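A single protein chain has been removed from this complex, and every other one stays in its place.
As written, the chain order gives the labels A, B and C, with residue 1 at the start of each chain.
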Amino acid sequence: MTNPNIIRASRAVLHVTDLEQSFAFYDALGFIETARDENHLYLRGLEEHNHHSLCLKKGTEPVVEAISYKVEAENDLETLAKLFKKHNQDVRWLQKGEQTAMGRALRVTDPSGLTVEFYHEMETVDRLLQRYDLYKGAKVQRIDHFNCMVEDVEAAHNFYLRELGFRCSEYTATENDNIWAAWLHRKPSVHDVAFMNGLGPRLHHVGYWLKDPMSLIDACDVLASIGYGPNIERGPGRHGLSNAFFLYLRDPDGHRIELYNGDYLTSDPDFKPIRWDLDDPRRATFWGHEAPDSWFEEASHFLTLQGEQTVSLTEPKLEKKKPTFII
Amino acid sequence: MTNPNIIRASRAVLHVTDLEQSFAFYDALGFIETARDENHLYLRGLEEHNHHSLCLKKGTEPVVEAISYKVEAENDLETLAKLFKKHNQDVRWLQKGEQTAMGRALRVTDPSGLTVEFYHEMETVDRLLQRYDLYKGAKVQRIDHFNCMVEDVEAAHNFYLRELGFRCSEYTATENDNIWAAWLHRKPSVHDVAFMNGLGPRLHHVGYWLKDPMSLIDACDVLASIGYGPNIERGPGRHGLSNAFFLYLRDPDGHRIELYNGDYLTSDPDFKPIRWDLDDPRRATFWGHEAPDSWFEEASHFLTLQGEQTVSLTEPKLEKKKPTFII
Amino acid sequence: MTNPNIIRASRAVLHVTDLEQSFAFYDALGFIETARDENHLYLRGLEEHNHHSLCLKKGTEPVVEAISYKVEAENDLETLAKLFKKHNQDVRWLQKGEQTAMGRALRVTDPSGLTVEFYHEMETVDRLLQRYDLYKGAKVQRIDHFNCMVEDVEAAHNFYLRELGFRCSEYTATENDNIWAAWLHRKPSVHDVAFMNGLGPRLHHVGYWLKDPMSLIDACDVLASIGYGPNIERGPGRHGLSNAFFLYLRDPDGHRIELYNGDYLTSDPDFKPIRWDLDDPRRATFWGHEAPDSWFEEASHFLTLQGEQTVSLTEPKLEKKKPTFII
Partner (left out) sequence: MTNPNIIRASRAVLHVTDLEQSFAFYDALGFIETARDENHLYLRGLEEHNHHSLCLKKGTEPVVEAISYKVEAENDLETLAKLFKKHNQDVRWLQKGEQTAMGRALRVTDPSGLTVEFYHEMETVDRLLQRYDLYKGAKVQRIDHFNCMVEDVEAAHNFYLRELGFRCSEYTATENDNIWAAWLHRKPSVHDVAFMNGLGPRLHHVGYWLKDPMSLIDACDVLASIGYGPNIERGPGRHGLSNAFFLYLRDPDGHRIELYNGDYLTSDPDFKPIRWDLDDPRRATFWGHEAPDSWFEEASHFLTLQGEQTVSLTEPKLEKKKPTFII
């Protein structure tokens, strides 16, 4: 069986309760609106040549419909469908045209219960990288990663490495060598997805990459000047793990966005995953204030594959730890 | 009676318990050592052409010996001595040569009980502004201001404005129009000294000016990389009041240093003091985490004018307020 | 005779040929429009609480009507009028109301032939320092200085020091100790005005202060992205003299604007003027490309005091030197 070639984390589909209210927030951050209709808002970063990396859908409650990965070729989708079926995971096809700007998409429930989407084709648009006159707020450049709370991190880690071809850049381990949290990548950055031990499956945040640390400080100033100061939940600070200079924001519906700068190239086959002890104080916070409780406890719920309801939650296998169990 | 011409806040004399331990900390921040002897360490910022702006003196406990202002001319010292005597405040002369690199100095107890020093003459040294090869840590440029907790802010404000020629740039007022906190300047920046309502007289912090916001982030990274992460007490964040981009550090003895960037020119005679309501949430924190309790409660005690003991403390006239009563 | 108390360089009145074209340029740089009428455009920086620091006036050719200084009090204007008359220099009064937002103004021809204006009163407006949502382009903060080419720098230097109370921060001297260029200040920065040996009297540039070096790089990116790349005449680079991180721009009429960051506090009475040799290569360019010929040769002409014609030019007393005779 051929291995599927997943390229990278590439979009999130989030339900929000008020599109105008969401637009005001993401526009302030410097997202670009590619398109909108009555029920959708399609946003992208300044560097992105794809139609969107954030699809906001009008809904009755703020949930996650799917987190999506781009694959190398159309036939990777068949390979993935077989793979998930072999593991007795549900799959669902969305045909080209069912979703704006998208080709055919495969949606699956992954072993952690996350609703995950794969696709190859998305319409392309003008990249605005050199339209510096449009830069504002955080000057958001591109989607970088997803961070999910799951019941069994080690199982998720193993599945993504063995079946989906991900590599692990860094991980947190307990005294007994259980994997507590793991940063996994396909593109050669620290991660496309991270899994953390916690009540799950839930989406902790979507990470967006910024071009430099000052863009993150600029974001704080702009947000505060127009009344979004309370939406800054944590940061600025630096994680030991991943070396990220970070800021965590809550959008008007409570979805969490990370602004992110400072990680490194992980292209080399002999790059060994970095192990952090769960009790190392510099792991989660190389420097910076303690994270508030909300940051540990709150996260976005997923819709099931068919979209009728939210996925039910399970307590994690390993003990929860505050204040440092997650980044 | 001629008005004395005070130029600016220009040095602090702090007692520390271990000079080597202090040196390691301030050196990491990018301070330049001008000189040292068995009992003193003389430090300055990269821009400073004066011998030092921070005199650390070996002592048995971490107290403040004096906060100092430079005056335009020697005879301003006589003017000031008369003025303080007229107000029944104690004065004490230190002759040229009694203090390293210093001319004659006048020390007084000000109406708030602070031990304040005035001098005109200090030896000059090479300014290292363009020795970028020596820049490191926070790349500390120059001393900027003192921040003191006092029993009666309005009285302090009035004395400094009426008698010492200070101007007020910004202030915090209660519902009843009592001055709760005040930012006062001689050089045309936001302040040379700030007074806050609190258990006093105490020195809350000495503020040092940085050349840009990135130097403050760099300072966090460098401090954390060599084990001073826990010395970061508050920040980074921005105060509404003064527009300062700030970081508060505790030195190894607990003296508090503020790294500071972002204020503005206050030269104009028609610049009106900016009033902030005590309850305005953006006053203390335009954005940023809540300050920890230590930041509200802890501050350095002053030695009396003769240096035999610490000045006894008085509860403030107005109600204390947390988390926002001070910046 | 009392000394006049000049506060700082505070506005320039420039004639431009097309107000819309000028607005597009200055707006891209991040200037704020306070007001406009058919024949005027009034602009200010984000930090400025005065009505404007740049008055653009529709004219048939791009000339300088006046460079202006704010004084401490109304009666400083009488003092100045007497002083200039004593030196047989022409003076002209403009009454309150003759100029938008301005109180009474005194205009004079200074000994170098420059048309200089003094005033105390200008209407105030909201300072936009904390409206970060309005920051764009270079995020211009405030006017900083004028730079003028004059026939006899030493004479200008002496007049401004002896009669107008300026201090010299830095200067360039020839082998024979003639002053070739001088940086003079009233506010405690490197300069409010600089004089350079050259065909004069002409205005070489108006300098605007930026909050940090990145704002200057951002300005380059934004200008280039909307077609103003060719308006960047010189820089980015750093002058040895003044330590300025600089960028020189030509506005659509050819008036030169300097974006400027990196100087230092000059408040101390014992700060000694820094002497640079005319041949020191690091004086003009600490680092950076050579300045183009236009930068040495082109500058804006002044209108005479009555405004009927441009002031005629005189060759400088000292030899002109390229590429380093000016910053």
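Simple rule for what comes next: a contact is a pair of C-beta atoms (placed from the backbone, for glycine too) under 8 Å apart; a residue touches a chain by one contact, two chains touch by 3 or more.
Bear in mind the structure is a predicted one, so any value in this text is a computation, not a measurement.
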Selected residue (touches chain absent from view) among A:E72, A:D280 or A:D293: A:E72
Per the touch definition above, residue among C:M214, C:L278 or C:V311 touching the missing chain: C:M214
Selected from A:E38, A:D177 or A:D270 as touching the chain missing from the view: A:D270
Residues of chain C (touch criterion as defined above) contacting the omitted chain: 213-214, 217, 220-221, 223-224, 229, 232, 234, 236-238, 245, 281-282, 285-289
Where the unshown chain meets chain B, residue by residue: 28, 130-133, 135-136, 214, 218, 221-222, 224-226
Touching residues (missing chain, whole complex) on chain A: 7-8, 47, 49-50, 70, 72-73, 120-121, 124, 127, 129-130, 141-142, 187-188, 211-214, 240, 243, 261-262, 264-265, 267-272, 286
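The rule we apply is simple: only the chains that are shown with their structure count from here on.
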Residue-number overlap at the chain A/chain C interface, same or different (half cut): same
Whole-Å separation of chain centres (CA-atom averages), chain B against chain C: 34
Distance from chain B to chain A - Cα centre to Cα centre, in angstrom: 44
Whole-Å separation of chain centres (CA-atom averages), chain A against chain C: 50
Per-residue multi-chain contacts in chain B, two or more chains: 213-214, 286
